[in-house]
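Entry: chain A
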Amino acid sequence: MKNKNIKTILLVSFSFVLVLSITSATPQSAYGAKTPKADDVSDNWIAEDQAKASKRAAEVVPFVDKVVDECRLFRQQKLRKMKLSVNDIDNSYFLLDSPIINKEDDQYGPVRFMHSKHAASVGDCSACHHYRPADENALETTRCSACHQESFMSDHPERVGLKAAYHLQCMGCHQEMAEGPVDCIGCHVKKVPDHADFVKLGVNPGAIEVTKECLRCHANAGEDMLSSVHWLWEGPSPYTLCKEKKINHGKRSTAINNY
Partner candidate 1 sequence: MELNRRGFFKVMGATSALLSAGMGKARAAWVSKAPPDPYGCLVDLTRCVGCRKCEEACNDANSLPPPDIPFDDPVVFETDRRPDEKTYTIVNRHSSGKIDDRDKLVPVFTKVQCMHCQDPACVSACIAGALTKKENGTVHYDAGRCIGCRYCMVACPFEIPAYEYTNPITPKVQKCTFCFDRIIREGGKPACVAVCPVEAITFGKRNILLVLAKNKISDLPAKYIQHIYGEHEAGGTSWMYISDTPFEKLGFTKVIPEPIPRLSETVQHSLFSYLWSPALLYGLLGGIMWTTNKAKNKDKGGSDASS
Partner candidate 2 sequence: MHHHKPCPVNAKFWTPGVIVLSVLMGVAFITIAARFIGGLGYVTNLSTARPWGLWIGIDVGSGVALAAGGFTTAALAHILGRHYYEPVVRPAILTAALGYTFVVLGLIVDIGRSWAIWKPMFFWNTNSVLFEVAMCVMFYLTVLYIEFFPIVAERFKGNVNFKGFLSNFNGLIDRIITVIDKMLGKIMWVFIIAGVVLSCMHQSSLGSLMLIAPTKLHPLWYTPILPLLFLTSAIALGYPMVVFETTIATSSLKLDSEMEILTPLTKITIWLLGLYGALKLGDMFYRGTYVYLLDGTYQTNSFLAEVLLGVIIPWFILLSKKLRSSRKWLFAASTLIVGGVVLNRINVFIVGYQPPVSKTAYFPSIGEIAVTVGLISTLMFIYRLAVTWLPVLNVQVKEVSDEK
């Protein structure tokens, strides 16, 4: 029992060191953005696999300059002959959160790419692992960021950067298969900018004022709300004092918090 506890604490604090090192590069990262304090460790607990994925995402591997341009069919056969399958996958998912991308712009949270799941449903490794490094000793199926790194390298004008490689591959395939999201927020969480700068409210604002302030920018959200059931619901309310007999009790009619 005691042992286990110590183990957990050790693990947790270890993962914090990791998270810290990652988040210092991307301070707004959605994962453990807060600076840990000794006493609220438990609030910032991070799963082991998650920590591992974050660590992996933060790595920048040496750039592969030359690749072998094999045709898709040949490559399919080659990979099949090597008997590569879902079972050989040692990372069931990846966090696509490379510093190569984030240093250009960082509006969205990282994508959690379900590697095993995609492999199982596509059943063809060559769909993504299209080329291999020219180096004989390199892995047959290497990670995307080995070949795709910075965009517009002057020696490789034809090779797309990592961000475009991801997007072209994912969105292209999703479109082709007519399956899977192709819009931004289908895969990413949009990083919500700090509203402290946007919201302009006096001290102790009234409820109506607050709503108005929200609507100043989110007018559409307001419109949507007004046509949703959260606004339109109606019904009898036998247990609400003084409204027992009302059958059209609802937010837009008799409820008090309808600002």
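We adopt the following convention: a contact is a pair of C-beta atoms (placed from the backbone, for glycine too) under 8 Å apart; a residue touches a chain by one contact, two chains touch by 3 or more; residues count from 1.
The set was built so that all candidates are chains of the complex that A comes from, given by their letters.
Small disclaimer: the values here were computed from a predicted structure and weren't measured.
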- Query: So which of these touches chain A in the complex, 1 or 2?
  - Reply: 1
- Task: Show which residues of chain A lie in contact with candidate 1 when the two form their complex.
- Result: 104-105, 151-152, 154, 157-158, 160-161, 163-164, 167-168, 171, 178, 182, 184, 220
